[in-house]
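Worksheet: one structure, shown below.
Complex shown without one protein chain; remaining protein chains in place.
Let's look at subunit A:
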Amino acid sequence: MKENLSKNAEGTVPENGPIKPVRPIPPEVLRSLPDAEGRFGPYGGRFVPETLMAALEELEDAVRRIVPSPGFQAKLAALLQEYVGRPTPLTYAARLSEAYGVSIYLKREDLAHTGAHKINNALGQALLAREMGKSRLIAETGAGQHGVATATAAALLGMRCTIFMGEEDMARQALNVFRMRLLGAEVVAVRHGTRTLKEAVNEALRHWSAHVDETFYVLGSAVGPHPYPLLVRTLQRVIGDEARAQSLSLLGRLPEAVVASVGGGSNAIGIFYPFLSDPVRLIGVEAAGEGIESGRHAAPLSAGSVGVLHGARTFLLQDDVGHIRPAHSVSAGLDYPGVGPEHAWLKDVGRAEYVAVRDEEALEALKDLSRLEGILPALESAHALAYVKKAAASLTGPVIVSLSGRGDKDVETVARRLGAVLGGADDPAARGAVGGPPER
């Protein structure tokens, strides 16, 4: 058992380069970003049709004027405490720490209402929409987590809600589709192109451009045109603000490193941001899918190039012409061909490190955490854990891992990957496939 879980089980060297010294970013530099054009260095901006520019200007004005106002902040804080259940705990993972050989603390976004960090952003944007006098929310969703969070916020605040979802994703996530409808949202199937998250964002942008007067677009990650990356980071930094304070009070010190998975990058930027001026390593973990060299991955920072996607200049997966290439990951939440522009900047200036782990490494970490801590993590979060496992030798700890969501939504996917037949008495997962080879 112990051998299975210890690092370097196969006697390989961890795939991590030399540790670069952490160079904290001065607070005054942080305050200046994004600049007036919505850029983080060369990244970000607003590459959208003219029909959306007035709406983005209106939103930017609201982000700068309404969001920081004491009235908005008080309403949001009350909702986060009484409805979402914040602050989420920082949990010491004793058995996992022992197994991986480094002291690990979990920031428990899985315990937030609806089961992931997505609600922080969806609820904040919905509240902003109401303050702006909008009557209707639209959102894109991939696996359905952001769609569920937005539908939840709309129900709570009494707003109409339409969710755009790729037809392919709707088939794969039928339960989440039904959940959104139970919550009163309309779910619209997107039938173009890859019929997945990328197309859902395209379709939400198109729909918004036709209904800008009464409609607010609740974008689900730290991507998209300015001011969305700023707005999403502002609403998600609560993760890092809490984690930093909890680290100081619980451990009496800052962590050595903070590790988070990166798809669009909202949980990562949320937990990284309050640590940017601290001497703390920040490690973003992308999805290497079937392996970077296979070409079937979702790791634009590790293996992509710079271009424009969904209104922002950033790293993305593209071909020679500039067509967007589909992403691949076992984790639907990481299955996105772009990444938030602030991460692109943090990579450029060397403040955060970006690495990638493969599907099977994430699945192993998911099993580890389930067995050792009784916590079933989302496949997204399992990528962050998998990197800690792999790189434990180079970490001194304590390490804070963003446990961005719970894994209930992924049980079917995991079962399929492990070859389990759900519901059968002879279910290999029930027999102990989880945590290592089946005991025969």
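Rule of thumb we're sticking to: a contact is a pair of C-beta atoms (placed from the backbone, for glycine too) under 8 Å apart; a residue touches a chain by one contact, two chains touch by 3 or more; residues count from 1.
Quick note on the criterion: contacts and distances are computed from a predicted model.
When the listed names "TRAP transporter large permease protein", "DNA-binding protein", "Protocatechuate 3,4-dioxygenase beta subunit" or "Tryptophan synthase alpha chain" are checked against UniProt, the chain not shown comes out as "Tryptophan synthase alpha chain". Only one residue from A:32, A:51, A:81 or A:294 touches the chain missing from this view: A:51. Considering A:129, A:177, A:212 or A:344, the position touching the chain not shown turns out to be A:212 (whole complex). Touch with the chain omitted from the figure is made, among A:166, A:270 or A:311, by A:311. What subunit A contributes to its contact with the hidden chain is residues 37, 45-51, 53-55, 192-193, 198, 202, 205-206, 209-212, 307-311, 313, 318, 320-324.
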